[in-house]
Structure formats: C-alpha cells, structure tokens
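For chain A:
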Amino acid sequence: MKLDVRIHGRGGQGVVTAAELLSVAAFDQGLHAQALPSFGSERTGAPVTASCRISDRPIRSHDPVSHPDLVMVQDLTLLRDPAVLAGLPDDGTVLVNTRRDLADLARGGLVMGPAQHWVTVPANDLSRELLGRPLPNTALIGAVVGITGLLEPEAVAGSIRRRFAGLGEHVADANVRLAELAYDLVATQTRGSGTHA
Partner candidate 1 sequence: MRRQLEGSLAVADTVARCRPRVVAAYPISPQTHIVEALSELVASGGLAPCEYLTVESEFGALSACIGASAAGARTYTATASQGLLFMAEALPNASGLGLPMVMTVANRALGAPINIWNDHSDALSQRDAGWLMLFASSNQEAVDLHVQAFALSERTSLPVMVCMDGFVLTHAVEEVDVPEQEQVDAFLPDFHPRQSLDPDHPVTIGAMVGPEAFTEVKYLMAHRQLRALDEVSAVAQEFESAFGRTSGGLLQPYRTDGAELVVVALGSVLGSLADVVDELRDEGLAVGALGICCYRPWPFDEVRDALRGVTDVVVVNRAVAVGSGSILGQDVRLSAPRGTAVHDVVLGLGGRPVTRDVLRRLVLDVVTGRVGSDSLTFFDLDHDRAAAELARELADTVPANGGGS
Partner candidate 2 sequence: MTTTPLRLYQVGTFAAGNRLLDPSERTVQSSADRASSITSGHRACRGCGEALAARVVMDAAMRATGGRLVTVNATGCLEVFSTPFPESAWQVPWLHSLFGNAAAVASGVAAAMRATGRDDVRVLAQAGDGGTVDIGLGCLSGMFERNDDVLFVCYDNQGYMNTGVQRSGATPAGASTANTRPVGSGIGNAFGTGKNLPRIAMAHEIPYVATATIADLHDLEAKVTSAMSRRGARYLHVLVPCPLGWGSDASDTVRVARLATQSGLFPVFEAEHGTVTQVTPIRRRVPVEEYLRLQTRFRHLFTEPGRPDVVAALQAQADRDIARYGLDPEEES
C-alpha cells in the first residue's frame, strides 16, 4: 500500500504545509510518511512543488516524487506547465483547485490520458468563505482524503488542528471545516477522466 502525492502551487498557498499535514495525518494513524520540501524558490507567487509519500512500509528514499499517484494543483495557471503532469501514471489522478469544469480545464491546457482521472474542488472559494482569504491547502487535503480513502478524516483533522493551534481555535476549526467540505464535495462528485483539448 502506498500513495505518492505531488503538490504544485505558488509560494504563499501552503504547498509545503499541505504535504506536511498529509504526512502527519498518515503518521498519526500508524502509517509511514514523508513530506519533502519544495525544490523551487519560495518567494510569494513563485511556482513551488512539494512531495508527500505515504506507505505501510518504512520509506527510505528522499528524492522528490517523480511518479505521483496523485497530483494536487493549487493554482490553475500552473496547468500549462508540462512538469505538472510529468510522471503521472496512466491511472493517475489530478486534483485541481478550480470552480471550472472539464472543458475549461482542457482550455487551460490540461491534456490527460484516457484512464487518468481529474477531480476539481473550488478550494479558493471555500476558503474565502470560511477564512476570508484564498488559502486552498486544507480544503485540497480534505479532497485527497476523499479521493484516496487512505487517510482517516479524524487523523487529518487532528493534524490540521495541531498545525493551526497557534493561530487561535477558530482558525483551526475553519481549516478543519474546509477539509470536511472538500471531502464531502469529492465524495459526491463523479470523476472526470481523459480530456482531449
């Protein structure tokens, strides 16, 4: 059992934090996990990537994930970058932070294989509503939980809560809520697959 996730976003969106939260949740439920830092510049707005590995076996590698089971795209504009889908296997999944639909994504440059899945979550909208700011990462984490079925929602809530404890209880609550909302959204969403622009 393993899940390799690669996260693409922009500096300030919480790319590295997202990887860390997933890894902590996995660890809390007794799995092995690893979150690897961005290998890009961390200036606000610059493209950033992070990796997260989850497995029931100890993880030895420290290289960035190059064959992700799931790619999380925190910023739609990054879809034009071919590096975003690089190494995604034929049955891999792309999770995109957008309120748009498949056709839009295709126009945005997303070209996928026939068995590859895509899932969308309007994480910025959700976050704006609950936090007043577009901070998509916790909602997207919730979506990962829903998509993969690998992590327990309670473990994810716990990891989010601890991470945001310093910012006050309502911030932590709102972030947990974001994860739950996205979790529910993807549960009811039928997944798209195979786009052809």
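Selection criteria: all candidates are chains of the complex that A comes from, given by their letters.
Simple rule for what comes next: a contact is a pair of C-beta atoms (placed from the backbone, for glycine too) under 8 Å apart; a residue touches a chain by one contact, two chains touch by 3 or more; residues count from 1.
Model, not experiment: these values are computed from the prediction.
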Given options 1 or 2, the chain of this complex that touches chain A: 1
Contact set on chain A toward candidate 1 in their complex: 16, 19-20, 23-24, 27-28, 32-37, 39, 59-64, 66
